[in-house]
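A short worksheet on the structure shown next.
One chain of protein is taken out of this complex; the other chains stay put.
This part shows chain A:
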Amino acid sequence: MTEISHHIPQSVLTAYVSGSLARPFALVVAAHISICEDCRAELAAHEAVGGALLDDFDPIMVSDDLRDRVFAGLDDDIVEPAPVKGTAVYPAPVMELLNGKAPKWRSLGPGAKQCILEAGEAGSVRLLQIAPGFEVPDHTHGGLELTLVLQGAFKDEGGRFARGDVEVADDDVEHTPRAEMGEPCICLAATDAPLEFKGLMPRLLQPLFRI
């Protein structure tokens, strides 16, 4: 595993553990942790805080009835669905949204493609593929954006971002990411602002994405 130098900010991890993180960001966190040993350990530490608080909660008596129901369920032959596996490029949480299939790319203009994974009230998350040497097209976002590199690398004012690296950006940050030469740069990008489709995305498709 190559060294990852840009990790999930601690406050975002706390929010993920607590469940207060918006779903698009939670997906990026889950994808990053799938391929980052350091953040997996950090997550366990944050969960330990949650566990300590849980352990310390004032117990509220549960009924015998509930206990009986749970014990009755122990012998049920429930087969847990096999967890989705990640690929060399797409971590498991992303593969899950792709239903185990290769992404269907749509052009975003010269040198750029996208595949929207989810879009809704909480924001959106999508894959971006940028050809070597091209800039990430001007994507309107009014909120916070978390970008996880899955393949290749890009550079911008914030530094160099390669597989596993996460960039945290908002409106105030002027950044013009450009894909490095070599293989195309594939990123998982999440934002809490509604997506605005410009140019090539037919308006007809928009209802499909529940916007």
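List of remarks:
Assume a contact is a pair of C-beta atoms (placed from the backbone, for glycine too) under 8 Å apart; a residue touches a chain by one contact, two chains touch by 3 or more; residues count from 1.
By definition in this document, contacts and distances are computed from a predicted model.
The chain that is not shown carries the UniProt protein name "RNA polymerase RpoE-like sigma-24 subunit", picked from "RNA polymerase RpoE-like sigma-24 subunit", "Succinate dehydrogenase iron-sulfur subunit", "BMP family ABC transporter substrate-binding protein" or "Glutamyl-tRNA(Gln) amidotransferase subunit A". Listed here are the chain A residues that touch the chain not shown: 9-15, 17-23, 25-27, 29-31, 33-34, 37-38, 40-63, 66-67, 69-71, 73-74, 78, 80, 83-86, 91-93, 96, 122-123, 143-144, 170, 192.
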